[in-house]
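The structure appears right after this line, and notes come after that.
What follows is an incomplete set of chains from the complex, kept in their original frame.
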Amino acid sequence: MKRSIKLKKLLDNYQQGWSLEQPFYLDNDVFNAELDAIWKKYWLFAGTIADIPKPGDYFTYKVHNDSIIIIRGNKGEVFAHYNTCRHRGSLICLEEKGRAPKLVCPYHQWVYDKDGSLVNARLMPDDFDKSEHGLHPVKVEVTGGFIFISLSDNPPDFRKVADDYFPFLAPYKLENAKVAFKKSYELRTNWKLVAENFRECYHCGPAHPEYCSAVIGANMKESAAEVLQERKVEWERSGLAVNNVEFENDSFHFAIRYPLRPGVLSYSTDGTAVAIPMGDHKDYNAGVLGLVVLPNFWMDAVSDYMWTMRVTPMGPSKTMIDLAWLVDKNAIEGEHYTLEHLTEFWKITGEQDWKLCENNFAGIESSRYQPGPYAPIEIDVVKFVDWYLNRMRDGVLEAASAS
Amino acid sequence: MKRSIKLKKLLDNYQQGWSLEQPFYLDNDVFNAELDAIWKKYWLFAGTIADIPKPGDYFTYKVHNDSIIIIRGNKGEVFAHYNTCRHRGSLICLEEKGRAPKLVCPYHQWVYDKDGSLVNARLMPDDFDKSEHGLHPVKVEVTGGFIFISLSDNPPDFRKVADDYFPFLAPYKLENAKVAFKKSYELRTNWKLVAENFRECYHCGPAHPEYCSAVIGANMKESAAEVLQERKVEWERSGLAVNNVEFENDSFHFAIRYPLRPGVLSYSTDGTAVAIPMGDHKDYNAGVLGLVVLPNFWMDAVSDYMWTMRVTPMGPSKTMIDLAWLVDKNAIEGEHYTLEHLTEFWKITGEQDWKLCENNFAGIESSRYQPGPYAPIEIDVVKFVDWYLNRMRDGVLEAASAS
C-alpha cells in the first residue's frame, strides 16, 4: 500500500500545465508503477518486417528485464516469445539478431519451434508433457509491416491504430524495404523527457538548425499554413493519405502528414533526395509522415526513407534509443544512396536532442528543481503528460482493486 | 521479521525437483540470508599451502565485504585474520599476496604478529592493553594441504571432511607442490547457478567437446562402467583411495575417483600428459579425483596436476571465480610443462561454463521466468538445491530463535 499512497499523493498534487514533480523522473517506485501501468500493458514498437524478411529470421528486444524474441514464421507471420527456456530459464537467443530454423536453448538443447512450442527435450522422462512447456508467448500486432508487441495478456485494442495507420503505411511497401542502418544510444535521462522533447518545437529554432532548414515553421517564426494547403491538394491527387490522427481521449497513437520546405526533397542536410522513392512513391513530394505510438515509437518518413525511433527505459535514469533507417529494397548502396547522406540528418538532429534530454534530467536532479509552466507552444507536451498521468491513475486504481 | 516471512514463504513454496523461484537468484534479502546461513557459517576453501610455502607468506581472500589474511606461521601452521586494524580499521595487507615478518598497518604502523597478536602500537598511552587489540581471528582447518576457513565462531564439524579427504590428497604431497598459474573471472551470475552447472553433465555433450573427449560418459551417450571396473582394481593395487564420498544427510563434502578415457593420460586437449606425475604418483593412471566442498570449492586432480576452483559471491548477480593450477615442485616450466598445455583444458572448459551460467542468469531475470523441471540426469543438482534449501530453512529458524 505504501507505494500506492505515495503515487496517489503525487498524482493528486499535479498542477495541470506544469512539468511533473521530481519523483516522476527520479523515483524507483514511480518507475516500477510505470512498468505495470504502461510498459507492460501498452503496445511497444519492436521493429519492422524488414528486420526479419525470411522465415526463421529473428531479433531480440530487451524491455527492462525482459528479453523478447521476435521471429518470422514459415508463412511470413510474426511470433514473439519471452527469451527464457522453460527448463532452467536460460536465455535462448543470445544475439541481437540471427536466423534459426528452430530455437535451441544453448544450455541443454531444448528445442522450440518458431511458434514457441517445445518440440524436443532430450533425456526428459516419458511422462514429461512438452505441450505444457512452450515458450511464454508475447502478443504481436503487425500493421503496414510495423511490428508491435505487448507484454500484457490483456492489452488495449490495437484495431484503431492498425486501421488508421494502414493507408499511411501501405505506399511504403515495407515488404519491399530494407534496413539500411541502425544506431543505438544509451542516455542518462528519464524516458518521459525524451517523449516530451519529441512533442514540442519550442526548442527547435536554436537547437536544430538542420531540422529547421528542412521543415517550415519548426523555428516558430514562419507559418506553414499556405504551403500545407497547396501540398494537401497534391497529396490527395497522388492518392496519399492526409487524414491526420490526433491523440484523443484515451488513444495512444498519432499520425500527421506535413510539408517539407519548398525545394527540399528529403530529410537531408542539403535538401536533396538521399535515395530512390520507396514503394509506390513515384517522386519526392510525399512530405513528411510522422507517427507516434505511445509510449515508445516515433517515426518520420519522407518519400525516399523512413526513420524509426524506439525508446526503452532501463531505469528512472537510463533510457535506450534505437534508431533505424529504411530504404527501398531496390536502392543500392553506393549507387542510389550513401549511408552518410542517408543518416546524417537524423544523427545530427537526434544527438542534439539526446544532449538536451540528458541536461534536462541532470537539472531535475537538483534539490531545488520544481515544476515550471509549459509554454503555450508546448501544448502537445501537456497532452502527453496528461495521457501519462491518466495511465498512472488507472494503474493505481487497478493495483488497489487487485490487492 | 519481514525478511524472514518472505523467506519462509519462498522456502515453503518450493516444489521438489524443480528449479528455484526467481527471488532465490535475484533478491537481495535472500542473498543476505545466504550470507548468514551459508557463507558466514560453513567452511570456505581459501587456497593451499602451496600458495604460502614459507613462514610469513600470506595471501588475502575477499569474501563479500570481508578481506581475510591467510598467513603461514613460523612452524608452518596457518593463521587467518580479518584484514582490519584494531586502531581505526584500515586494511593491513593491501596486496593479494606477499611476505611479511610482521603484519604492519600501513596507516599508523600498529604491528601484529603472524598469529594476530598486537605486538606494538606506538604512541599509545601506558594503560593501553595490547592483548585486547589483536586481529579478529578466523577459524582455519588444513587437510592434505588444502586450507579451509570459516567466518563463523561456531562452524560445522570439519573432522569428517579431513578424515575422508586425507587418503585422497596425501599422494599429491601438497608440501611439494607449486602453484603454476592462477586466473580469475568476474561473472554476472548468481553463485548457485555455478554450483548447479558443476553438478550435472546434461549440458556436457554439446557444450564441452574437449571435456567429453577426455571423460567417458560425460556426453551421456556411453557407459563408463566397464572402464571404471578395470581401473578400480588398478587404483587399489597402486594404493590409491577409491572410497567415494557422497553427499548425505547434512554433510557438505563429496569425493569421487573416476577414469579418464582409455589412452588419455591427463586433462589436456590432446590427451597427453601435461607435466611430471605429482607427489607419490609414479605414472598417469590415477584417473580423476573430484572433490566438492559446499558452498565454494571444486577440485579436479589428475596424475600430473590439480585444478582448483573457488566460487565467491559478491552479490546476487556477481560471482568471482578463482582458478589455480598446481604441479609438482620439481616440474620445471619449459622443460616438464608449458603453461599453455597445462591450462588450456580448463580455461576452455571453464569459459564455456561461465557463458552458460551468465546466460542462465540473464534468462532468469525475465518477468516470466518460472521454475522448470530438472531432468532425471540432473539428480545431483536436485541434491545441491535440497542441501541449499535445508541450510536456508535452518537459517530462518536460527534467526527466529535469535530475535
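Here the chain labels run A and B in written order, and each chain numbers its own residues starting at 1.
Just so it is clear, a residue touches a chain if its C-beta (ideal position, glycine included) is under 8 Å from a C-beta of that chain, and two chains touch if they have at least 3 such contacts.
The model shown is predicted, which means the values in this text are computed figures rather than measured ones.
Peer 1: Fill in the total copies of the single sequence across the complete complex, 2 being in place.
Peer 2: 3
In this section, only the chains that are shown with their structure count from here on.
Peer 1: Starting from the mean Cα coordinates of chain A and chain B, work out the distance between those two points in Å.
Peer 2: Comparing mean C-alpha positions, chain B is 47 Å from chain A.
Peer 1: In the complex, go through chain A and note every residue touching chain B.
Peer 2: 40, 65-67, 82-92, 94, 106-109, 121, 123-125, 128, 133, 136, 151
Peer 1: Which bits of chain B are touching chain A when the two form their complex?
Peer 2: Interface residues on the chain B side: 19, 196, 202-203, 206-207, 220, 356, 359-360, 362-370, 372-377.
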